[in-house]
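Have a look at the structure that comes next, please.
A single protein chain has been omitted from the complex, and every remaining protein chain is retained in its original position.
Moving on to chain A:
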Amino acid sequence: MLSFVVRRLAVAIPTLLILVILSFVLMYAAPGGPFNSERPLPPEVLANIEAKYGLDQPFWQQIVNYVWRVVTAFDFGPSFQYKDRSVNDIIAQGFPVTLTYGFWSFAVAVVVGVSLGIAAAVRQNSWLDYLAVGITVGAQVLPNFVMAPILLLLFTLWLGWLPGGGWNGGQWEYLVMPVIALSTSYMASIARITRSSMLEVLNTNFIRTARAKGLPMRRIIWRHAMKPAILPVLSYLGPTFVAMITGSVVIDIFFSTGGIGQFFVNSAFNRDYSVIMGITILVGALTILFNLLVDVLYAWIDPKIRY
């Protein structure tokens, strides 16, 4: 097991390095620097500013410095746009917010999705099954940026039950709509995957044997069918996790939650490269870490996988 984790890490580190270098090269190749504005600065001033941010050094020196700083000190450097803040400050401010509603959305998507899928599979062709299939098909066409305005219409404008935006330290009223908007379409996908894999498992011989022996259905499902049925869901968790973080971009715009997505989009429009890169690398690292976690979990549940 340990050697498996080590080997996976050995792949993960070059991946991350490629991501860092890729985003740095993209940034370097960009026409126009972050300090080019409508009113051009005097060349001496520009030279001074560039020297301050290390932009006057040759390309290789810059990239080595950057990678070195990120790897050793986890320091993404100063923001080009907000003079008094570093990228780390911005991440420290936005990331906990994103992580909070991301975590809840993830939990809702997995728990509700898996339960719905199992319920539908066990009672195949009942009204419950049709309801579940209906919900999953409907929710599939509702990505977060469609879901968010619908929720706002319903709960804020018409019913007036929930505040239309803001964060307020993550009180539950402020969490409800972001979590629903973010989790719905993934909940639907997870339910669909669970349902079909559960149906497949329930039709196998060992389940028939268990039923013939007279085991109660509840026990069959939890003890025997659950493990093999959950495997396809596991491999879908990686993309779900990425979507929760990426969805932050939409959630922050609609609900003004102040997460990392808001900073990402603002920096994208302001050409604040260091912030964009910092966030991209952070999300990349998290993605890789999470995928590793899923793989380990997968290997732990499925004894057929050798590592």
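As a convention for this text, contacts are C-beta pairs under 8 Å (C-beta built on N, C-alpha and C of every residue); 3 or more make two chains touch, one makes a residue touch a chain; residues count from 1.
One rule holds in what follows: contacts and distances are computed from a predicted model.
Chemist: Going by UniProt, what is the name of the one chain that was not included in the view, given "Glutamine amidotransferase", "Heme ABC transporter ATP-binding protein", "Oligopeptide transport system permease protein OppC" or "hydrogenase (acceptor)"?
Modeler: Of the names offered in "Glutamine amidotransferase", "Heme ABC transporter ATP-binding protein", "Oligopeptide transport system permease protein OppC" or "hydrogenase (acceptor)", the one UniProt assigns to the missing chain is "Oligopeptide transport system permease protein OppC".
Chemist: Among A:Y66, A:F80, A:Y186 or A:F254, which one is in touch with the chain left out?
Modeler: Within the whole complex, the residue contacting the unshown chain is A:F254.
Chemist: In the complete complex, the non-displayed chain touches which residues of chain A?
Modeler: Interface residues of chain A facing the absent chain: 11-12, 14-15, 18-19, 22-23, 26-27, 29-30, 137, 140-143, 145-146, 148-149, 152-153, 157, 242, 245-246, 249-250, 253-254, 264-265, 268-269, 271, 276-277, 279-280, 283-284, 287-288, 291.
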